[in-house]
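Omission of a single protein chain aside, the complex is shown with its protein chains in their original locations.
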Amino acid sequence: MKSFASDNNSGAHPAVLQALTDANDGFAKAYGEDPVTARAEALFREHFGPQARTFFVTTGTAANITGLRCVCQPWQSVLCSEHAHITMDECGAPEAIGGFKLVQLPSEDGRITPGQIEPHLASLGFVHRNQPHVISLTQCTEFGTLYTPGEIRRMCDFAHKNGMLVHMDGARIANACAAQDCTFKEMTTDLGVDLLSFGGTKNGLVMGEAVVLLNPEIGEAIPFFRKQFMQLVSKMRFIAAQFIPYLGDGIWRENANHANAMAERLAQKAGAVNGVEIIGEVETNAVFSRLPEKALETLMDEYYFYIWDETERSLRWMLSWNTTEAMVDEFADAIRVAVEG
Amino acid sequence: MKSFASDNNSGAHPAVLQALTDANDGFAKAYGEDPVTARAEALFREHFGPQARTFFVTTGTAANITGLRCVCQPWQSVLCSEHAHITMDECGAPEAIGGFKLVQLPSEDGRITPGQIEPHLASLGFVHRNQPHVISLTQCTEFGTLYTPGEIRRMCDFAHKNGMLVHMDGARIANACAAQDCTFKEMTTDLGVDLLSFGGTKNGLVMGEAVVLLNPEIGEAIPFFRKQFMQLVSKMRFIAAQFIPYLGDGIWRENANHANAMAERLAQKAGAVNGVEIIGEVETNAVFSRLPEKALETLMDEYYFYIWDETERSLRWMLSWNTTEAMVDEFADAIRVAVEG
Amino acid sequence: MKSFASDNNSGAHPAVLQALTDANDGFAKAYGEDPVTARAEALFREHFGPQARTFFVTTGTAANITGLRCVCQPWQSVLCSEHAHITMDECGAPEAIGGFKLVQLPSEDGRITPGQIEPHLASLGFVHRNQPHVISLTQCTEFGTLYTPGEIRRMCDFAHKNGMLVHMDGARIANACAAQDCTFKEMTTDLGVDLLSFGGTKNGLVMGEAVVLLNPEIGEAIPFFRKQFMQLVSKMRFIAAQFIPYLGDGIWRENANHANAMAERLAQKAGAVNGVEIIGEVETNAVFSRLPEKALETLMDEYYFYIWDETERSLRWMLSWNTTEAMVDEFADAIRVAVEG
Partner (left out) sequence: MKSFASDNNSGAHPAVLQALTDANDGFAKAYGEDPVTARAEALFREHFGPQARTFFVTTGTAANITGLRCVCQPWQSVLCSEHAHITMDECGAPEAIGGFKLVQLPSEDGRITPGQIEPHLASLGFVHRNQPHVISLTQCTEFGTLYTPGEIRRMCDFAHKNGMLVHMDGARIANACAAQDCTFKEMTTDLGVDLLSFGGTKNGLVMGEAVVLLNPEIGEAIPFFRKQFMQLVSKMRFIAAQFIPYLGDGIWRENANHANAMAERLAQKAGAVNGVEIIGEVETNAVFSRLPEKALETLMDEYYFYIWDETERSLRWMLSWNTTEAMVDEFADAIRVAVEG
């Protein structure tokens, strides 16, 4: 299968699979009370600061909803971009399971600003409206774009000044940190982010996501919500184990750097083809583009990728930790042939 | 770690880990549209009949709630034993996520009867009461006891005659089928069970549970509920792959037979100690017992197991697919020494 | 219609209807910001103490669920009698709307004791179980029986010592206070009750219930929950106005005393008939009884009342503020004729 559709289509890094085998050593306490889980949690503290509390879950949607629910009552609201995964791709879990309202803000490239939050503060104290309480940023965004550290810090300052919190959907946080050559802590804790959905699956794990509470004063009920939200895995060591090489041996950055580089490579090679439009800047591991209609059909016969927006005729190509240079080059050649006829 | 606490404390069968490696072959479509998932679903059809529709999830609680929610409106109710996992050990997921009411029926050994359901039919049509709609049986029960096929068939007949459905919580269905030397189909589809929570994790998987819809007329919304309930894993092939050796190569029965045999062995050896009471009959892989208080303390210093009921002073010893005869014998000896002083 | 079925079948006291007309004076702010509502709230403070915060709602179920939800997270639980209205007669609103679990305690006469709560404290801190947090008492109970002030105080002390709260379902609290010849405050605030569902409808209002928060430290989110739970009535003055004569002119006690006296009268007259069994003690406005089968059929042709429990063949006769002595006497005569043939 030749996939440029999603980093979800990639497999697991060999070291991650090896970690599963290493963890399969006789009996261990269930539900996260085992030494492997303790080791993984310690690694998160190393990467996010000593106050970080980590709760493993099984999907990105679960990380978002579990984390948000712990800090947001059903009569409050979460403000996010209109393109945010929580509003576009979670089949109503925020509403049906979280119970809270999503307030969606218009956005060109997936990013939002304090200026867009401001008018919603007028609802504070008005009993007919959900009370704005959490701002959710996706870093990198669903378009692969990045908030700068300064933008995140300003959003956090704005939130805290108004009694609100900042959640970061970090389904691809590794790609973001790799792109900005910073640590996880520099991207989150140091900027004032209150809680994070930490994604590992897209970047080389079998299955491993986590809610990371960075603000020590929030989320004390999270153990109960995680269980109630059907996320308390019994053989937790097998989730946790994956993070040991991922965080401990730097696989996260290696994989993310590679995926980002492959996106840059594809954008350059495909963008050089006359008739191919690369949309926006390529900041992480996603490339958005437009192709002539006929070329598109030819290409989709052999390669798997998504039409992102039917109306705008935009395409998304997603590069993965295990996309090779050869794959990129072959794909770029195929694009050239398809477009140039 | 010397654990007789739970089959959740056991690890994964080597063939299951190997299946993960085998599935880690380049790119594959996400969310279950891959060939490995297709193969695993086909195996479920082989084992449960061609009409069986299988939806993988990540925890036993998720299997129960996703399945039940698909067939039960919030104004209906699920009737179960007062000891059922759904009411005792899911931190309110049935109520908070499913929305429906649990009607709990008294039970000595985890089993319930049509005679206990009957009086609740009087609520049908009475708008102030949740409408009885699903009967949930745990096979084997939380006490390790078994419904006979005849009992299950009679419950299903009773349910269907009254417009109700039967759900089976099969977190340990392998142990049940092994104990009764029958196939999965003989235990479920053939008896009229409508839907099943199929458990694999306790019997040797890394993580793998499933909702299996046996009645072809129910649950059409399950794909949406699974996603909304945060159970649609992106790299689904890694859940599905585990079922290939488990169901395809008979590991399920081999593991379950072994765990059951270890329980029988422990019950016999420990039960032969003067002062040790084995409670009830050992039908699958659980042994319930009572020990003198002082012996208990000594024993718990070295061995890990649960006090089941503080009031009744009962203990639960759970045997696993990877509990060896030597472990059982050592534990039985330790019991003897602790009790006899 | 000759109804001994429910105090819900009675009408409204003339002074209450007059209060609606009095309140219908031109324009007034909606949603409770009007002077009539302010006056009614002040009356509640007079009756329950200056710290009492009152939130009007439209049904008894709404009072229970709104109040309980404000103090109980979905991963916590409410402990109540197995006969409690919240578990028997609210069609799953506690679970589906409140989200929390109800833990039902066996009870002969509708009352529960601290000794029944105690074993459930073992679940505290155990992540698989809902955390016990609120004890709900019905005063008077669904059987018309009463907790003594001492019993309530002991339950409150027990609850507070264990970090729990006490909710009182006071759908018929007027009947309880009338029977014990005490004030509302003596029955609630003074004993340590944290929050109350105050019922007025059954005792002579058109429609008027309220959540009364007695503990000043709880329920700060109640205005938002009341709105979200669809209970924030726009022309609130018409709910509030009813409480002005009800609480201000003593109608509550007058009506309740009368209903209670009618129950006593009926119990004495009917109980004197050979073949009629009065079950338990008549403490407020309910009479439970057993009649010969044939007499029952005859009687139900003309009089409207409920068979309470089909299995036990028990009947419930409920007396109302507008049941007259003549009605009682006529009914008692009819019973005599039906039974004696």
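Note that the chains are named A, B and C in the order they appear, and that numbering of residues resets to 1 at the start of each chain.
Assume contacts are C-beta pairs under 8 Å (C-beta built on N, C-alpha and C of every residue); 3 or more make two chains touch, one makes a residue touch a chain.
Treat the numbers as computed from the prediction; the structure is a model and nothing was measured.
From the set A:His13, A:Lys29, A:Lys101 or A:His258, the residue in touch with the chain omitted from the display is A:Lys101, counting the whole complex. Across C:Asp25, C:Glu118 or C:Glu186, the single residue that touches the chain missing here is C:Asp25.
Summary of contacts with the chain left out: across B:Ala221, B:Ala272 or B:Val337, the touching residue is B:Ala221. Seen across the whole complex, the unshown chain contacts chain B at 31, 73-75, 99, 127-128, 131, 221, 223-228, 232. Taking the whole complex into account, chain C touches the unshown chain at residues 1-3, 5-6, 8-12, 14, 17, 20-21, 23-31, 57-62, 65-66, 90-93, 96-97, 201-202, 206-207, 224, 227-235, 238-239, 304, 320, 322. Residues of chain A in touch with the missing chain: 74-75, 77, 88-92, 94-96, 99-101, 104, 119, 122, 127-130, 310-311.
Simple rule for what comes next: only the chains that are shown with their structure count from here on.
For chain C, the chain whose average C-alpha position is most distant is A. Distance between chain A and chain B, defined via averaged C-alpha coordinates, is recorded as 33 Å. Centre-to-centre separation between chain A and chain C, using Cα means, comes to 50 Å. Shown for chain C are the residues in touch with two or more other chains, namely 74-75, 99, 127-128.
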